[in-house]
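The structure under discussion is supplied below as structure tokens; questions concerning it will follow.
Omission of a single protein chain aside, the complex is shown with its protein chains in their original locations.
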Amino acid sequence: AGTKVGMITTLSGGGAGLGIDVRDGFMLAIKQSGRSDIEVVIEDDQRKPDIAVQLADKMVQSEKVDVLTGIIWSNLAMAVVPSVTAQGKIYLSPNAGPSPLAGAGCHPNYFNVAWQNDSLHNAGGAYAQSEGYKDVFIMAPNYPAGTDALNGFKALFEGDVASEVYTKLGQTDYASEIAQIRASGADAVYFFLPGGMGISFLKQYSGSGVDIPVIGPAFSFDQGILQAVGAAALGVRNTSQWNKDINTPTNKAFVGSFLAEYDRLPSLYASQGFDTANLLLSALETASVSDNIGFRSALKAANFTSVRGDFKFGSNNHPIHNVYIREVVREGDIFTNKIIGKVLSDHGDPYSKDCKM
Amino acid sequence: MSLLQLSDVSASYGASQALFGVDLDIAEGQVAALMGRNGMGKSSTVKCICRMLPSSGHIFFAGQDITNMPSHRAARLGIGLVPEGRRCFKDLSVYENLVAAQQAGLWNFAKIVDLFPRLGERESQLAASLSGGEQQMLAIGRALMTNPRLLILDEATEGLAPLIRQEIWSVISKLKYDIGLSILVIDKSLKELRSVCDKAVVIERGLTVWSGQMKDLNQDVAEKYLGV
Amino acid sequence: MTFVLLAEQILNGIQFGIMLFLMAAGLTLIFGVMGLINLAHGSLYMIGAFSAAAVAGMTGSFILALLAALTASAAAGALVELLVIRRLYNKDHLDQVLATFALILIFSEGTRWIFGSFPLFLDIPDPLSGPVTIPGGIQYPLYRLVLIGAGLFISIGLGFMITKTRIGIQIRAGENDREMIAALGINISGLYTLIFSLGAALAGLAGALVGAIQSVQVGMGEPVLILAFVVIVIGGIGSIKGALIGALLVGLTDTLGSIFLPELLKLVTDPSTATSIGSSLSSMAIYILMGAILIWRPTGLFGIKP
Amino acid sequence: MMREYYLNTIILGIFIIIPIWAFIMDEPFTITLMTRAAIFALAAVGLNIALGLGGLVSLGHATFFGIGGYSMGILAYHAQTFTPLMEWPILVSGSKLMPLIWINAVIMSAVAGLLIGILSLRTSGVYFIMITLAFGQMFFFFSISWSAYGGEDGLSIYIRNSFPGLNTLVPIHYYTLCITLLCAVLWINSRLIKSPFGIALNAARQVPARVETVGLNPVRLKLAAFIMSGTVTGLAGALFADLNRFVSPTMFSWQTSGEIMVFVIIGGVGRLFGPVVGALVFVALEHWLGGLSDFWHIYLGLLLLGIVLFGRGGLIGMICGEARLHE
Partner (left out) sequence: MNNIVLSTKGLTKHFGALSASKNITLDLRVGEIHAIIGPNGAGKSTFISQVCGSIKPDNGTVHFLGRDVTQETVRDRAQAGLARSFQISALAMEDSVLQNALLGALGASRNPWRFLSPALGNKMLVEQAKHALDRVGLSDHANKRASELSHGQRRQLEVGIALTLSPKAFVMDEPMAGLGFEGSMKMTSFLNRLRQEAPILLVEHDMEAVFALADRISVLVYGEVIATGTVEEIRADPYVRDAYLGEEL
């Protein structure tokens, strides 16, 4: 019998771009595999937790899928993952790695193919450290992922924190924070402001005349939104586990085929969707989904070539991979990223020690 | 030639029909009274004339068929309404109420203040806080400010002190004799109606049951249809 | 905290307030004066920003972009008024809520359908970019000063139009009794179409102006919408002066709250709890402000008392 | 025009027949969907008490929905982690027992309703809409940053809470619970409309000055309605959280308030079954339209627009005409 995959992702409303990229990356890999025995059911969660839960129920109860994937946002993942894994389904996360699911709440049926939420922030701290910054202004929205981000940064940064600022979720005007940055005397700024918040901040920052260097995780500088930030982002350093210029045959093939298929450059999210599908395909080669134990160990072996290069799972089923630092550059008339160095090698996450499975 | 002519006008509020065939005719310069007991359809007739209530039948004003005209265009042809219950714009000042729909002509703000000095004293007060009678004056002033050819007064003396009421009646006569304005009046004071109006139309249950010269409105008719 | 920083933050608060006013200006007409609850106002704001971004992308001219924003949103406004809103004036607030909620869905997804799911680019024109130094030694982005100017200009213009001109009087009369003002010979439907599309144009203009320093994306209108309602209600519905003062109050509360609340709390608890509690309090601050003002003055600061 | 009474019977029939059919056909998800509709209906029936009867346009009913949800979330979370809810002055531990959770949700919502109501009822009209919205937003932002209970991530409760004698994990069992509660509340509501309180409240909505001159206190009447309304919506919140086995700040968001209000308006404000029809239709549309296209919100918007523009008094008004006077 074939394999049925349920994908719950955000396809409408404000955050739709991310979900669409994950979906497209995922479907590209499925298509390239040429397998016709894999059926993917895709549903739109509208970025609402209750809808996501409802869709998960639908996938499990009436679609009777074997594997679930697709969720973009941590809070939606927290709503869906514990219950579907408890019901014996495999969940592969193409994005979002909230810390509870990596630590005490880990589950043998849950695999994260993207990153644990702290990863890129750890790398941010490490990079600031390696650049010799002494006093960094750090900023994130006031919600769990924001707190995680700043803690993640501080974990590998040994200098001083000039000021730790939590902004409102969805804030659009950063004049006051920029004034604080200017007055803080910091020698660098680290910020985590996903989506539109990051765009607003960067545009306003670049017009403010403050020229303290800025560092952030990949999310605010990804292919999808970089064009909207425009020149304001040029030169900004950001951390990422993937970039389109990673020089491996797999990655080159991926970038080329994605561009050919969808007529746009792949984003980080597309790469994660692609990896997720390839992980699944690799496990299907050696085991059947009906054999839960066997299939899980096939997944855990991660016997596929990730577009990001080396990839393996840690004890908590979260990635151990390299994290790079990228710089925003202009290529022709589009803005994109260029890797300028590796920050962390074979980096896992600190939560695996709390994971007992 | 008749200025306003209604023939066989009927109208309903949703499912309940209020008018069943009203006929009415006012010539240029005429003052007519529309009479009938409470709830017989006087105000509904007025609403039809002012196009606030959709109706069937025919309504002609100044030679034009206004039966299906939108309200504001009918008003622009020269129908000035003092509605039942005053309906002043409560959040507007007295002055603003008056100038809101002003049209050039004989009447202007100064003339209205001459007519009702009280309105001048309250010029910048909000209509909502005016006394009942003051609101009534305002509604009359507001209609005059549009300089109509036909003035419709629906219970315009309701709630006015006797002195002012007399004044309004004398204004009505003045409008009639000095400038030859056509007027349609609804009022409960038979005595004044008799002295000012040329003709009368009586409606009962939404039907015109009597119409003719005012002097012909005898005691029998009055008793039968009006209860006096 | 130094004096200059404090002064700068107060300036930021005022600036944010005026920006809020700019965003609320169109709504002041439609909601404040015409009395129509238009949830789709945020969509008109978004339409302005998107059309500006599209035209700026094609022509590179900011002026053309602004013109495009004005035209597109005014046209959208007029269309919406003629097709939908017109039938809602006589209905109660609830029907207006539902219909304009439906319009949000249509506009948001329609925009995404046309422009795709990714944010668009719209930037400050070169002559207006970069900071200037204002007296007191504060460096301030020139563009923001321009926004302040635009906001003040619009508030004065609107205030004049509503309180002093005949059109203003007629609109307010229509808000009290539409049927009656029509019976007095005013084409109130036509007038309302005009005013609605003027309100829409102002929203579009704000979207384009503000979009240059924020992100131009689907859904950008809704947070603004709520803030704009807050601003108008604090000031008192129908009062332009109220809206302006409400906007300043909200701007100042929001900006100063997010700075001082954490600082204040640091006096009593450890820094990281203080920052987190402080910033959650500060996100509630404007709602607490609104609640308090309405409890104190149930019709807002400058609203007409019932 | 169909008599409203018959229509209501048909709607109740739908709520009974479809789940039974789904149970027989082994379509558990259909039952889940119906459960969702029933819970939304309950929330909206709650709002309709304030909105339809009391004329209180509350754009903050998500407050109660969320309070109900967090009542469930917090109690169950403490039970699940074996930590006490509070230790002082008395030791209170969590619970996974639905009746207890419901009582807690109802009491908490009533308290919130009382406080919010007293303050909000000083205002009226649009100001009331906005002040209730403000309270909703306060709760929303508070819950987002309330890290003890998950903040924006919310709280996951891995196993649905229990009800004596039922296996709540079986969809049809849980559905039976929800639909029973819905019917009970509808019955109470139908009595309420015709009761002395209902008549006085109805008049207080239309002419408060008149109510006052006959010696009744319109504000107190409205406050009572607001509290009742809040408790029903709060109860629905607890059920909803249990349906999803999850609560998060979205339950407090203004969009949730808006949706609950949309249910009521789609069905028909002030109609006994208005909210029920509204919720059912909305859930059905959400489910079916979602499959049509990525841009299904456009269709949903057009449908809603059609309902407002062409149906006076919501769907029920469309089918049954203007509300009849209750004799």
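As written, the chain order gives the labels A, B, C and D, with residue 1 at the start of each chain.
Going forward, a contact is a pair of C-beta atoms (placed from the backbone, for glycine too) under 8 Å apart; a residue touches a chain by one contact, two chains touch by 3 or more.
Not measured: the values here are computed from a predicted model.
The chain left out here touches which displayed chains?
In the entire complex, chains touched by the missing one are B, D.
Which of these touches the unseen chain: D:Leu192, D:Leu289 or D:Met318?
Per the contact definition at the top, the residue touching the missing chain is D:Leu192.
Pick out which of B:Gly85, B:Gly105, B:Gly180 or B:Gly212 touches the chain that's been left out of the picture.
Going through B:Gly85, B:Gly105, B:Gly180 or B:Gly212 one by one, B:Gly85 is the residue touching the chain not shown.
Decide which residue listed in B:Leu106, B:Ala161 or B:Ile179 touches the omitted chain of the complex.
Of all options in B:Leu106, B:Ala161 or B:Ile179, contact with the hidden chain holds for B:Ala161.
What residues on subunit B make contact with the chain left out of this view?
13, 16, 36-40, 43, 84-85, 118, 129-134, 136-137, 155, 158-166, 188, 190, 226-228
Can you list where subunit D touches the absent chain?
188, 191-192, 194-203, 206-207, 209-217, 221, 224, 325-327
The criterion applied here is as follows: only the chains that are shown with their structure count from here on.
Could you say which chain's mean Cα position falls nearest to the mean Cα position of the entire protein shown?
Of the chains present, the most centrally placed is C.
Where the centre means the average of the CA atoms, what chain is farthest from subunit D?
B
Any chance you could check whether B-C or C-D wins on number of contacting C-beta pairs?
When C-D is set beside B-C, the one with more contacts is C-D.
Mind checking the centre-to-centre distance between subunit A and subunit B? Centres are C-alpha means, answer in whole Å.
Distance between chain centres: 74 Å.
Starting from the mean Cα coordinates of subunit B and subunit C, work out the distance between those two points in Å.
Between these chains, centre-to-centre, one finds 44 Å.
List the centre-to-centre spacing of subunit C and subunit D in whole Å, with centres computed as mean CA coordinates.
Each chain reduced to its C-alpha mean, subunit C and subunit D end up 31 Å apart.
Scan subunit C for residues touching two or more other chains and write them down.
108-109, 112, 276, 279-280, 283, in rising order.
Indicate the residues of subunit D shared as contacts by at least two other chains.
Within subunit D, residues 141, 144-145, 147, 295-297 contact more than one other chain.
Over in the complex, which subunit C residues touch subunit A? Could you list them?
It is residues 1-2, 4-5, 8-9, 12-13, 15-16, 19, 108-109, 112, 116-121, 123-124, 129-131, 139, 141, 143-144, 212-220, 223-224, 255, 258-259, 262, 271-272, 275-276, 279-280, 282-283 of subunit C that touch subunit A.
Using the touch definition up top, name the residues of subunit C that touch subunit B in the complex.
Residues of subunit C touching subunit B: 166, 169-170, 172-173, 175-177, 179-189, 238, 304.
Could you pull out which subunit C residues touch subunit D in their complex?
Residue list for subunit C touching subunit D: 31, 37, 84, 87-88, 91, 93-95, 97-99, 101-106, 108-110, 112-113, 226, 229-230, 233, 237, 276-277, 279-280, 283-284, 287-288, 290-291, 294-295, 298-300, 303, 306.
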